[in-house]
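Removed from the display is one protein chain of the complex; every other protein chain stays in position.
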Amino acid sequence: MSQSYNRGLIEDFGRWKEFSAGMWAWIFHKFTGWMLIGYLFTHIAVLSTSIGGAQGETTMVDGEAVNIYTATLQGLEGLFLVRLLEVGLLAVAVFHILNGLRLLMIDLGVGLDAQDKSFYASLVLTGAITVASVPTFLTGVSV
Amino acid sequence: MYEHDVIVVGAGGAGLRAAIAAHEAGADVAMVSKLHPVRSHTGAAEGGINAALREGDDWELHAYDTMKGSDYLADAPAVETLTQNSPEETINLEHWGMPFSREDDGRVSQRPFGGLSFPRTTYAGAETGHHLLHVMYEQVVKRGIQVYDEWYVMDLVTTDEPDPNDRECHGVVGYDVQSGKIEGFKAHDGVILATGGPGQAFDHTTNAVSCTGDGHAMAYRAGAPLEDMEFIQFHPTSLPSTGVLISEGVRGEGGILYNNEGERFMFEHGYANNDGELASRDVVARAELTEVNEGRGVNDEYVHLDMRHLGEERIMDRLENILHLAEDFEGVDGLIEPMPVKPGQHYAMGGIEVDEHGQTCVDGLYAAGECACVSVHGGNRLGGNALPELIVFGKRAGRHAAGDDLGEPEIKTGYGDDVEDETDTELPVAPGKAGLDTTGSVAADGGVTAEADGILERSVEAAREHVDSLIEKEDGVQHAEIRAKLQRAMTDYVNVFRTGDGIRKALKIIRECRQEYQNVYVDDPSRTFNTDLQQTIETRNLIDVAETIALGALVRNEFRGAHWRQENQTRDDENWLKHTLISWDDGEPSIFYRPVILDGENKTYEPKERSY
Amino acid sequence: MAERYSSFTPGGTGWFLQRITAAFLVVVLAFHFFLLHFVNHAYEVTFMGTQARMENVGYFLTMVLFLITATFHGVNGVYNALVNQGLEGTQKKAVLGVLVVAALALVGQGTYVALTMAGMI
């Protein structure tokens, strides 16, 4: 006899303000996972230039013939945007790793009581590592 | 219309056990309950189940303790049936997987309890009732027994011979709370009432909101007498705002009761110079109420139970759950402030009169559990004796209804040669008369025994009309108002302290409530989950039940067990070794008495002074 | 309810492999990142350098294994996520098909790339 109707945001994720640590961890983990697999596909695509590279293909950079693989990679690396994305990738990867470790611990039944703390710890560590690595990532960038 | 061999009304411990037993005896059984089974109030029981299981203990000792605890108002055949069967039934629960607390050797644990000569209270942590209820529901699921949950039973379908002893019960009328549909349930072999206690007749109770005495009222209107209704157990330490029970353990560990002047009144006002806070439940409850009545209560309502001096360590170790209760339900931190407590209605010793097989005097109508009175508790129930009653007598009622032969009962029911009519007490008002036929009296159908189907349909029709009229009526009184008034009256005048004058006042107010109820209406026009409607019907039942409690309390002019009368503060074995019975006779209660049976299988239980 | 009663349950195996691959990935991914961003800066990567590393059999095998586990882990993760969102029936089968093909393509192409880097092709 019950009626169903749309209770709007109660039913979906619109209540994000009321999410708890575990839910955020889940969402972030999902997000980072998808980013990583997406990156993996792109990564292999870019690296595919090595097929040409191996056959000695070149392209002209600043009037010089450079191995096409080297040129592609260094060309991309020369872009500020790519560097920035790389920092983002690092953040994503670090979070996924740290939270992944957290999840592995949870699967083993370790530290369940501290699951929210370990999530916050993952976040903080991710932040710290990312910030610390910015100089390394941005050196030698020619804008 | 639904048809089954046996219909069990109520799915608490008693109802579940009855259904399983009837099912095992081969009957097609269905349960009809206004709550989903696991919501039943059996789940609230904490203490345990009394059963003589161990070396050094036996059923006879248990029977002796029970008779003594009852203040010699229990019927020996019932008590002996209980104590003989409890061990087997308790172990049966274990076989069904009940998580009892365990000893080192892996056997079930037992603990001492008030009034018991042997530690025979079998328990599962502090939540024995919860486990008992769930384990039995699990067995019902396992057996695939049909459960109509959230179906409210409005009335019994009974033939209408003038003498209740000739009547037959053919089923019930149910109301589907979710959809508002009203349907008949035909029972080929029997209807078992297991509707629990009537605690909501009082405004402060440890009982659930659903404990509205529906079964009592239905049986009463069908002509089955209610027995010993005046015997109500009050628990001295319940939280004032909700009635949640604070276990006796706090006082056991050394908790102290104070009034608003900081006096340790149990001693300072001489209520119990030896035992103080540890005096028996009724003594402490009366003391607390005296303090409040004499103006020494906190906020004119309660007293303080202080355990701070026990120290955090000891409290955390032994009374941790009490801290949670006080915090969750009263917002009080027991470590830094005293806890407010006051007496609360806790248990009804009386109920629908039945024999050892759970039969009432109406053919095909059974009752079991707190709503019934086989009389194992008499004037006072021992802690841990209600749960075994559920499983022992629930099972017997189920088996008997399904056709198992349990032999000839020793206990008699109904009005008969062996009863004595009440002639002495003058009643302040002619109780009952007013406003009787709001549900279309089931037992009034023109004098001829109709075919079962015919009565069922007529009863369903009457119920539908009744509900329509309640909903269609546009204004009048709301039930909540009447209920509140009734509950106050009961708590003010038929509480721990009872005086003839007070009870008479209560009866007058009850009668007013009955009159006001004539004008009751249901504001919510919806048929979907109309709790307003359900509660309105319940309130009517409460009026009937409250009246029997007050009437019983008025006629019994003695002090026995939980029933105290100012006019006569001693136990009067000369005149009162008898049960009070009240039956509904053409809309008017008639009162009679039946002698108590003190002759057991091997011995007679001679009344002795009840001192511990 | 109980529709599948075989002792080989895809749910459990998938779950288990997801964890095992994750544990493996922690090590290799960290190694990978460290090597190519901190030891050798990515912007300095040249074909020569890559080739030099790849010619080491241990490194080569690690990288191929890295690719396979990462692909399994990633694709299986995506698949689980979609199933959790209520993918059913043919849709589910279709998605599984697409993902398997994509995964095989990725591993195939990746391995091919690695082989060229190692100069084996």
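We just call them A, B and C in the order they show up, numbering each chain from 1.
Simple rule for what comes next: a contact is a pair of C-beta atoms (placed from the backbone, for glycine too) under 8 Å apart; a residue touches a chain by one contact, two chains touch by 3 or more.
The criterion applied here is as follows: contacts and distances are computed from a predicted model.
Asks: Write down which listed name, "Nickel import system ATP-binding protein NikD", "Peptide ABC transporter ATPase", "Sarcosine oxidase subunit alpha" or "Succinate dehydrogenase/fumarate reductase iron-sulfur subunit", is the UniProt protein name of the chain that is not shown.
Replies: Choosing among "Nickel import system ATP-binding protein NikD", "Peptide ABC transporter ATPase", "Sarcosine oxidase subunit alpha" or "Succinate dehydrogenase/fumarate reductase iron-sulfur subunit", the correct UniProt name is "Succinate dehydrogenase/fumarate reductase iron-sulfur subunit".
Asks: Write out, one label after another, the shown chains that touch the chain missing from the document.
Replies: A, B, C
Asks: Touch as defined at the start, partner being the missing chain; which of A:Q74, A:Q115 or A:T136 qualifies?
Replies: Only one listed residue reaches the unshown chain, and that is A:Q115.
Asks: Which residue from B:S101, B:N165 or B:N260 sits in contact with the chain not drawn here?
Replies: Touching the chain that is not displayed is residue B:S101.
Asks: With the missing chain put back, one of B:H131, B:K186, B:R221 or B:H346 would touch it. Which one?
Replies: B:H131
Asks: Can you list where chain C touches the absent chain?
Replies: 1-5, 7-16, 84-86
Asks: Considering the whole complex, not just the chains shown, which residues of chain A touch the missing one?
Replies: 1-5, 7, 10-11, 13, 15, 17-18, 20-23, 25-26, 103, 106-109, 112, 115-116
Asks: Under the stated touch rule, tell me which residues of chain B contact the chain that is not displayed.
Replies: Counting only chain B, the missing chain is touched by 35-36, 38-41, 43-44, 53, 87-88, 91-92, 94-97, 99-108, 125, 127, 129-131, 134-135, 138-139, 141-142, 178, 208-210, 239-245, 325, 327-332, 474-475, 477-478, 480-481, 484-485, 488-489, 492, 509, 516, 522-532.
As a convention for this text, only the chains that are shown with their structure count from here on.
Asks: What is the distance in Å between the mean C-alpha positions of chain A and chain C?
Replies: Spacing between the chain centres: roughly 15 Å.
Asks: Report the inter-chain centroid distance for chain B and chain C in whole angstrom, where each centroid is the mean of the CA atoms.
Replies: 66
Asks: Roughly how far is chain A from chain B, going centre to centre by Cα mean, in whole Å?
Replies: From the centre of chain A to the centre of chain B is 64 Å.
Asks: Can you tell me which residues of chain B touch two or more of the remaining chains?
Replies: none
Asks: Touching at least two other chains at once: which residues of chain A meet that condition?
Replies: none
Asks: Name, in rising order, each residue of chain C that touches chain A in their complex.
Replies: Per the stated touch rule, the residues are 19, 22-23, 25-26, 29-30, 33, 37-38, 41-48, 50-51, 67, 70-71, 74-75, 77-78, 81, 102, 106, 109-110, 112-113, 116-117, 119, 121.
Asks: Can you tell me which positions in chain A touch chain C when the two form their complex?
Replies: 30, 33-34, 36-37, 40-41, 44, 47-48, 50-51, 53-54, 67, 69-70, 73-74, 77-78, 86, 90, 93, 97, 100-101, 103-104, 107, 133, 136-137, 139-141
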